[in-house]
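A single protein chain has been removed from this complex, and every other one stays in its place.
The first chain written gets the first letter, and so on, giving A, B and C; residue counts start at 1 in each chain.
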């Protein structure tokens, strides 16, 4: 949650409203190609139906903003609070998460009606002028919905990957594979020292990104690009998935229990011929593109195999401080990672393509305090058993990204667009 | 499978085709009110999506009949064999049962196109004249589809019961409750002796209904009607669900593990005010109607509580031998059990309303041999751990029922339209 | 429970006491070679520690006999009722079954002191004269303890088989393998008809063995010996464990889930060289001896593979009616099955060696009523999901066996000394 929101001053309210509208439209644009059935199904307890994402983000505005700040607003349907609350204990009971896919009603059409109703209420509220507290929460709601945009695509990919028909979310025509492979991997030296990290409170950020604080970073060297599929295939074929000495203890248990042999969504059609399920249907693995859909356990084992390690989140943030915030984001509609640009020097692919696993556990920063009220449940209560990922992916909205952004997932999660960048001690 | 099918003679082929058509139309009629999402979702591994029922019954005709007997027929989509095979190992690999609800594609519309394609192939085949072997399999396919009609409704009820909105499959308007309660329970004496049971091979029957054979039945007395909700509430309020001495050992384990306190779908809104989920939405429990959605364990415990027992399947068949094959079937579209007719003497409610649990394990009859080929997997391989139910229910098609019909489910199954009738030793 | 016990008349009380004493001594003899640790461990929830068997059988006499009939008796330790009740709900709460192996206290020595205390009380009670009701329960207690003697050995074998050291319960020296293999398999014709089965009430029997009643048996043919290991190896090497069409549906699920490839306790050291864990340590599989430690699922699949079937329990009982009650029982201390005698004609191995799976579900006989009181929980509440086995095994005490004896286990159970005999329709 933003310690200082960016739309406070009255003159910026129209800007807030256009941000709100563009976010809301993007969600619906993303769901355009989904049938009612596609939007209803839930492929595993950790994933949610598209319909649920569309409704839950709307519920957030209804419950956190409209019910609190708009006396004129009429709740669309009282039962929706039960259905579309995700995990806010302070807001009461809720539908059990693993059963979200059984909500065939309300239909997709009814969800769109719900969205329209709330959008109308929101426009009326903002246009009538809102307090700074409301502005903060509206901005939070927009960023919340952007998070769910990425999840919607991530979850649809997981759903479609369960279907032997391998449906494509977007046209399956193979993308033009860029001619040149990635550069040879190089490492860039970083001096370190006592540095400042975390969000400084200017503009929006989630609560867990701050407060800004000092940390001591030893000199280190950071890979100038992401690990590629070509490199990952060497790991596979070099026995990486068969050697327990490379793995964290819990990771090796997963390898055995779930018979991991390659990244999620991959299959080997004939010897050495790897395919992967993507939002554009089943496609051959692009050797020069960054590896994607790997767990922390796999990222860590790979790094051990090549005698390197994962960076900490502060090493990453330190390296990212001067990098232009551009990359292969959702906005490109490529919907899968792209090979690193070739030529030149310096760190690349910091933003977009794939989330980069760091070796940092998701812990509170010094003096971190969750916000009061329901939004205090946003991040703080997940600070246990998760690792931080940085940089965003090819399904992250560009306007959602920041150098201080901390994504987090448990170490066994593979269905996110997650990959890795290597580091080493200097 | 019918040891002797009923449509063999050429002159009856048009009759076979009309039976085929009426069955096929009924399935689509039953699915009319379902959205694509409703038809896609799967509420538990034991239930299947409506879409799947519609496709699987079609797959049966395509695979077992058309591919074997029609050289002109073109398979609609080669991948459907993988998707819509239920459990026929002889036909090859198949989509895992618990993941049927993830098949958002093919859509409901595509399934209808599949049905139309197969219907056309079938009409062409039958009209061109078919061998007795094909006739037998077509008839089997029709009865198979009728079974799935009942399952489709049973599974939809289970799905809708998971939804806090409690959607109604058919208009929720409360049915007129018939004025008189059920008669006092009476028992009718049956002399028993060495009797013949099982299907005699005239007309259609599933393979497990025969061969007809002798069995010795001791004299007994059979309840003249089903156990009612009113009686069941006495069991609830008399502590039936709290007393382990009434229960089979495995049954008591289920009571504890799943906190059973009343039939499936029931809830007690205030003290003594019981409601139940039905195909017509949430409705008050009708005290005079037969209790429904109970497991074998519950049926057996109730019988123990009142000092009686369940009948064997042969006692039931013996009592049913002279009863008119009529009752509250699917055809009435009431879609829930009805109180027994009052007045008069004699056994009633033998057919329709609810499947009656018997104390007979589902075992092979003497000299039973499963059919050769895939249809040999129809029944025989389930002869283990299941109990026989008799008489059909309010969602069974009337033309599907016979006195020798053996339905079977595991003793913990509650989502079927299952109830009970008492018996006692004479 | 015996409908008519055999020691009623006062003059027979000394006979009752010697039976009691010999049973009690046998239990302790069987436990002689066990350390305190051996006697404490529980290898799976379905098995019990030897210490527990020794204590629970004692608890039975204390609770069911002494507390009810002996005013002079003082309970040994009040906490033992909680610890050593197996499943009698009417007698109150009890220690959870899967945690029996955590009762390191009381020690084996304390259990022996408990046994001595109860034995003394029992002797005093019987010597002072007892009512027929007490006699019945004492006799029941003795047969109960004999059942647990078999279980004690069965469970010890399971425990020792988990230990990579493969400890032998009794001297591991290989037994002399009898020179001749088994005869060629032959089938003996049985005419059938309307026959009487079940216990007639003369002498002791468990309640589930009666009442004696009529049943109709079609003519059939019964194998003259048990299926051998040699035959079973043909099934293994002929792909029996790889072909789903041979298996019951639940059986095939088990084969896959638990990777069954041969009987329990077998391993293939080199190609075709099978060994098995026995009470005499790891031993080579004896080709001529009956196969043992197979589930109902395996027995049924084998019978299907050879085009036969399992007998019903009434076919078995009918065939056993004229057979001498002798065989390879516990009393021989061989402790593993023995090849069938060669030469001559007629059915052999009816008693002893291995329990024979029948295709009969364990169901109540007509007019069966469980006894009143706690002992009514002995058998009746298990009449669900189990199959009947007949004839006893090489770890059954000879004096425990009868032609009407019904043992029962779930179809997946493999740790019992269970094998099979084939049958076919005439």
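Basically, a residue touches a chain if its C-beta (ideal position, glycine included) is under 8 Å from a C-beta of that chain, and two chains touch if they have at least 3 such contacts.
Predicted, not measured: the structure shown is a model, and the values here were computed from it.
Student: Relative to the complete complex, which of the depicted chains are touched by the chain excluded from display?
Tutor: Those shown chains that the absent chain touches are A, C.
Student: Touch as defined at the start, partner being the missing chain; which of C:159, C:190, C:262 or C:422 qualifies?
Tutor: C:159
Student: Which listed residue (A:167, A:290 or A:411) would be found touching the missing chain in the intact complex?
Tutor: In the full complex, the listed residue that touches the missing chain is A:411.
Student: Hey, which of A:22, A:89, A:128 or A:332 is the one touching the hidden chain?
Tutor: Only one listed residue reaches the unshown chain, and that is A:89.
Student: Touching the absent chain in the whole complex: find that residue among A:72, A:245 or A:324.
Tutor: A:245
Student: So which bits of subunit A touch the chain we can't see?
Tutor: Per the touch rule, subunit A residues meeting the hidden chain are 87, 89-90, 194, 213-216, 218, 244-245, 247-252, 296-297, 359-361, 363-364, 366-367, 377, 381-385, 411, 425.
Student: List every residue of subunit C that touches the chain not included in the displayed model.
Tutor: 35-41, 43, 51, 79, 82-83, 95, 99, 101-108, 159, 162-165, 167
The rule is simple: only the chains that are shown with their structure count from here on.
Student: Among all the other chains, which ones are in touch with both subunit B and subunit C?
Tutor: Chains that touch both subunit B and subunit C, as defined above, do not exist here.
Student: Between subunit B and subunit C, what is the separation of their C-alpha centroids in Å?
Tutor: 38
Student: Nearest whole angstrom, what separates the Cα centre of subunit A from the Cα centre of subunit B?
Tutor: Centres of subunit A and subunit B (C-alpha means) sit 47 Å apart.
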